[in-house]
Structures are given as structure tokens and as C-alpha cells.
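This report concerns only the one structure given below.
The complex is shown incomplete by one protein chain, all other protein chains being positioned as in the whole.
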């Protein structure tokens, strides 16, 4: 089998895009499959909470798989925020986002194949966006009937800003860092928290790829153009608002936390032995061949 | 972006107050948003347990964000207990508590903005404290109808004393310490336990800022003075009882555990290499510029 | 405050008994309060699962508080098994078990005081063991109606043997050890598993102190002698069966795992530097002044 390693992709960007594709695929497969399980079983084989938890397990699994290769963004809002923060070069923005989108699309397709009989049984064979037997919400997110446009935009901005605010400092050695090796578990917890508290309005996409990929799939698979036109073309909200929210949350983190921590220079004046011990876990962060991490 | 670091606040107390503000903001945003999600969706998008869990995630996230700066008290009862225990100087008591209160107030406002449509839809536009369509309990805590005043006071004393009793020893190296980097996760578990077991009577505030901040917000936002006058001016109980409970729990910890552990002196007579290895994680505790940690 | 350390108890056995008292108190306070919350709120403020989870949090919190002092047995079945395994001297058996029993009794009293109004409201003031409004099961465990005596005995033997089987090897360096500092969390997970899978028959006491302490309290507090005489004097089952199960599970562990691991002698032939690194966490185990830990 050693010979097969010759299949290693030489271009680091392609390798990283493969990782983002796979990671988002795993995230969506867990999450949308759980949504299908709960919906098609009429909540007899799960509940709202178990969908939240499945997305969390998806985040954790995807991060362990891909964090060492691409940084495990899994979300265009995260990639954009990392570009703005100069943690990732801007040249990666579009390729990463496209990979995430394709991963989400393919995962939706697998969920559809696995749950095809269940979806047909539940919906009576009519794939719709509205009504009791709607199944579109297994894949993309849709707003509650009572929700105004501005409110849903705000909802996505707040949700995504909480995501970035809470994850940005997890490995900051000048603060209380989480164990490098358990960051995927802790990010999963934060995503669970957001799903439990900010998904009532419009499903807590907080991730343009997580929403557009499945929406495109449902368009292709027979739910019709309603998946885009419904709620007065609402679909653009979970595409744009998370990008705004991610950047806003990042600046909240900078203002309240990062700038208030001691200087990195000061921090580096520690004994050599301590540095050695501390830098080892940090090394796992800087895997991506061309990734640059900067203390802002 | 490096230039923006010039925005660092020079006064350590202000930095710490910003951290307490942000931490309590995060805690309340997760918790009250989950309460809004469960209440306004008539428990179709969550359940009592998911509110408990969201407060836990809020504690965890807030602690990772702020523990290295201010110690992540997030609760006047914790700050007061730490003052009594001489872990924090008394001069910090009032500024910390005010920052926590403002953080809780602002978080309530954000939750109100995000869930405004949902609250209006659920309540029919009438913001009340009593009845089936009441929405005041999304924010502050209210007692059960059958509860006597003394009982609710006792409830808050017991709940808060359990909190302090269980968290005070988590990093005690003379006992079985939790990993320094995972203390936020373990404190989150303890808060979850208290919410699941001691919130039936009057909502397990166990935190004056968590209760008064949202109550003041609901007063300002249109729920009327009833948020203070209801249940015969009950609002003072979650303000006073947690302070008493925190101190009581701290002394339980001292009496049963701290004083029974070996002398710190004795403990320090260990080989230098071991000390080096052990003191590194401890260093993360003593970040606050003027914070003093004393073995009592 | 340093002066108060003069209150340190000189006798190590008394210190350890105080720890076992406090640990069992914390375990039962979380667990029985959650049972009271779920029962008296008619499952509107929790569910069966949240009682299971609260007992788990109780185990975790109690272990962090007391493991460094007494080993955090919290259960006569654990103490007896550790005596049989020569991990703890037989002279500790009776004092530990009595301390655990008193801790459970006092915790029941506190839960009763905190939930007095709720219990009166739920039961209509009639404290009974049978019927829809029974409240005795908040405290002690009772069997299902259909359960035969032998079956309930088997149930408790199996449950307790799983407990000992699963926890005994958690820190075994010759196997896959759990992190010493996270053992309380992992034991909490195991206890949660047992509660979720083996509590349908008769409540998964798997702990004589957890059962007898609350039962004695309910006798004293007005539930009448029925708490002992009901189900044909069933109360002896959760006292005796866990002791049998604990020893049985310990021998399962010895037979299948411990005896099959490499010799400790062989294990000790490792380089000095490795030993140093590995023995530090182990040191936290051997805190109790006269505790002897033996590789069997």
C-alpha cells in the first residue's frame, strides 16, 4: 500500500480544497441526515435537540479530519473572517468557499439517496417547501412565517458573530487556551449552543455553504424553484448575513480580548525550557504549507 | 492591523471590566436566547433541558474568552466570594459587579431584538409577567406560584453554595485537579447540574447580575413595573440570596476540603523538576495584572 | 484567614470520612434534587434523562472535591470492592460506609427543605409510597410492580458489576489509561450509561448508601414505615445486591483485563525519564495518608 502514497497531490492548495470539501461533506452528512431522521420519523427517532447535536458531532469529526491540512474552516464566513484577520491568505478565499459548497451539495445528495424511501413515505411523493409534509427544510434553512427580513438578517449576523467571537481565542496562549487537541470538541460545544439558542427564527445556518449547497441540491432534485423564490427570495440572507456577522464577531474579539492581552513580545520573554514545552502543541496549528498565522 | 493594537486599554481594571462585561454578555446571550427559542416555539424547537444546556455552553464560552483577563467570574456572587477568600482585591468588587450587570442588560437587549417578531407572535403583542402567554421569564427568573419567600431564599442559597463548593477546588494541586485548560468545560457541567436539579422552584438564577440585568431590561422594554412588583417584590431574593449562598459554599469548601489538604509548605517541598512541570499550567491562572491568589 | 488552617483535623481517618460525607452529600443533593424537580413539575422542568444526568454531574463534582483526600468512593459497594482488592485497608470499611450513609441522609434532608413547598403542592400534602402522587421515589428507589425479587437482585448485581468493571481500569498505565485529571468526568459518563440502561426495573441504586440514607430520611420525615415494608420489605435488595455485584465486577475485571496485562515488573523496566514523566499524574492517586495501592 505504501506505493499508493504516490497519489499524494503535489499542489498544497488542491490538498487543502480536498480537505475543505471532505470536512464540509462530513458536517452536512451528519447534520442533514439527522434532520431527515427526525423529520421523516415524525420525531419518534429523535428530536430537535438531536439534530443540533448531530451538527455538533459533524463539526467535531470534520475538524479532526481536516484541521491539520486546511485549518477546518468548513464555512465561508470563517474563511472570510480569517482572511480579514490575515490568518489565511486572500488567494484561498474563493477556492475554499467553492470546495465547501461542493462538499455541502454532495452531502445533500448522499442524504437524499439514503433517505429517499423515508422522504417519499413522509411526503407522499410530493416534494414541497411549504406545509405539513414539506421536506425542503431537511436540507436548506427556511425562516419562520412571522419573521421579517431585517430580523432574519440580524439573527444570522448575531449567530455568526457569536461563532467567531467564541472560537477565535480558543488557542490563544496569552489567555486561557483550550487544549489544542480538544479544540474540535469545544468548537462542537459552541456550535451546539448556537443551534439550541439561535435556530428558532430561521434555522441557524450561520454558514453560506451549509445553506446554499443543500438548496442547490433540492433545486436539482425536484423541489422546484420555490426553494429559491419562497419567502420573497429569502435565500440570500443566509448567504450574506453570516459573512457580515463573522467579520463583526472577529472585531468584537479583537476589541474586547485580543488587544487587551499582553504583547506577544512580552509573552516571548519566557524561559527557553518553558517555550519548548509550550510551542509543541502550537506546532499543530501551522501545518498548512503556506498558512501564515499572525498575532494581530 | 498590528497598529490597531495601540487600542489596548492601559488601565488593567478597565480591561478586566471589559472582560467581565463581554463574558456575562456571552453567558446571557446563549442562555436567554435559548429560553426565547423554547418559549416562543412552544417547545417545538427545544425543551427545558436545552435551555439548561445553552447556559452551560455560555459559561464555557465566556470562561475561555475571559478567564485569562479577569478570571471569568461572570457573577457577583462569585466575585464577592473571591473577595472574602482574598483571591481578588475588594477594590474590584463594585466595578466587576457593575460590568456583569451591564453585560447582562445588553445581552437581554440583543435577545429582544433578535426574537422581537417571535415574542410578538407568541404573546400577541402583550408583554406580561403572568399567564400562559407571559414572556418575562425569557429574561429574568420568577418563582413558582406555590413557593414561599423563605423557601425561595433557601433555594438560592443552596444552589449558589453548591456552585462555589464545586468550583473552588477544581484547580487545587494538592487535591485531584481538573486540567487547567478544561476548567471551563467542567464548570459548565456543574452549572448544567445545578440547572437540572435546582431550577424548579424559581429558575436557578444563582447570580444577581444574571437576574437583575434582564429584569431591568424588561422594565425598560415595556413589560412594566410588574417585573419588580410581582410576587410581592420577590426580585430581591435572587439578588441577595446568591451572595449569602456563595459565601456559605466557600466556607463549606474551606472546612471540608481546603483545610484538610496538606500544608502548602509541605507541598512545596517537591523536587524542582516536578515544580517546573506543575507550575506551568498554574501560571495561566495568575494572568490578571494585580490579581493575587492565596492559599487560604 | 491563614490562621483558620489550624482547624485542620489531625486524624487522617476523620479527614477522609469528612470527605466521603461531603462527596456523598453532593452526589445525592444533585441527584435527588433533580428527581424532585422532574417529579414535582410533572416533567415540565426536566425529564427522566435529566435526573440521570444530574446524578452524573453529582458524581463528577464529588470526585473532584474528594478524590485527593479519600479516593471518592461515595458508595459502600466501591469501598467494599476496594477492600477486597486490597486497594484500601479493611479498617476503613465501616467508617467510610457510615460517612457515606450520613451524607446521603443529610442531602435528602436538604432536598426536602428546598422542595418542601413543591412536594406539598404535588402530593396534596399526603406523603405516600404508592400511587400517582407518590413522592417517596424522589428519595429512595422502589421496584416496578411487575418485578420479581430475584430479578431485582440480579438487576442490582449486574448494574453494580458493570460499574466496578468499567471504572477499575481507568487509570491503569499498562492499558489505555484515561487522563488522571479527567477520571471524574469519565466515571460520570459511565454512571450516566448505567442510569440510562439499567434503571427501569428498580431505579439503579447500585449504591447502598444512596438508597438507605434517603429511605431513613423519608421514614423520619413522615412517609411512614411503608418506605421499608412496601413491596414485601424490598429495601434490603439495594443494600445487599450492590455489594455482591461490586465484588463480582471486580473479579470480572481481574480475570479479563488485569491478569492479562503485562507484568508490573516488566512495566517498570522503562527508562527513568519516561518513569518520571509518567509517575507525576499517578501521584495524585496516592494522596490518602495511609492508603495503599497494590497492583494485584
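Per-chain residue numbering starts at 1, and chain names A, B and C are given in the order in which the chains are listed.
Rule of thumb we're sticking to: a contact is a pair of C-beta atoms (placed from the backbone, for glycine too) under 8 Å apart; a residue touches a chain by one contact, two chains touch by 3 or more.
What you see is a predicted model, and the numbers here were worked out from it, not measured in a lab.
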item	value
Omitted-chain contact residue, chosen from C:85, C:101, C:118 or C:206	C:85
Of C:126, C:200 or C:240, the residue in touch with the unshown chain	C:200
For chain C, residues in touch with the removed chain	47-49, 52, 85-86, 144, 146-148, 151, 154-155, 158, 162, 165-166, 169-170, 172, 174-179, 182, 186, 189-190, 192-194, 196-201, 252-257, 259-261, 263, 273-274, 277-278, 294, 296
Residues of chain A in contact with the chain not shown	1-2, 4-5, 7-9, 15, 18-19, 21-22, 26, 29-31, 33-34, 36-37, 40-41, 44-47, 49-51, 53-54, 56-58, 60-61, 63-69, 72, 110, 113-118, 120-121, 179-185, 188, 276, 280, 284, 287
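Keep this in mind: only the chains that are shown with their structure count from here on.
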item	value
Category of the chain touch graph - line, ring, star, complete, other	line
Between chain A and its twin chain C, rotation from the CA superposition, multiple of 5 degrees	180
Intercentroid distance (Cα basis), chain C paired with chain A, Å	40
Interface hub residues of chain B, defined as touching at least two other chains	47, 49, 179, 182
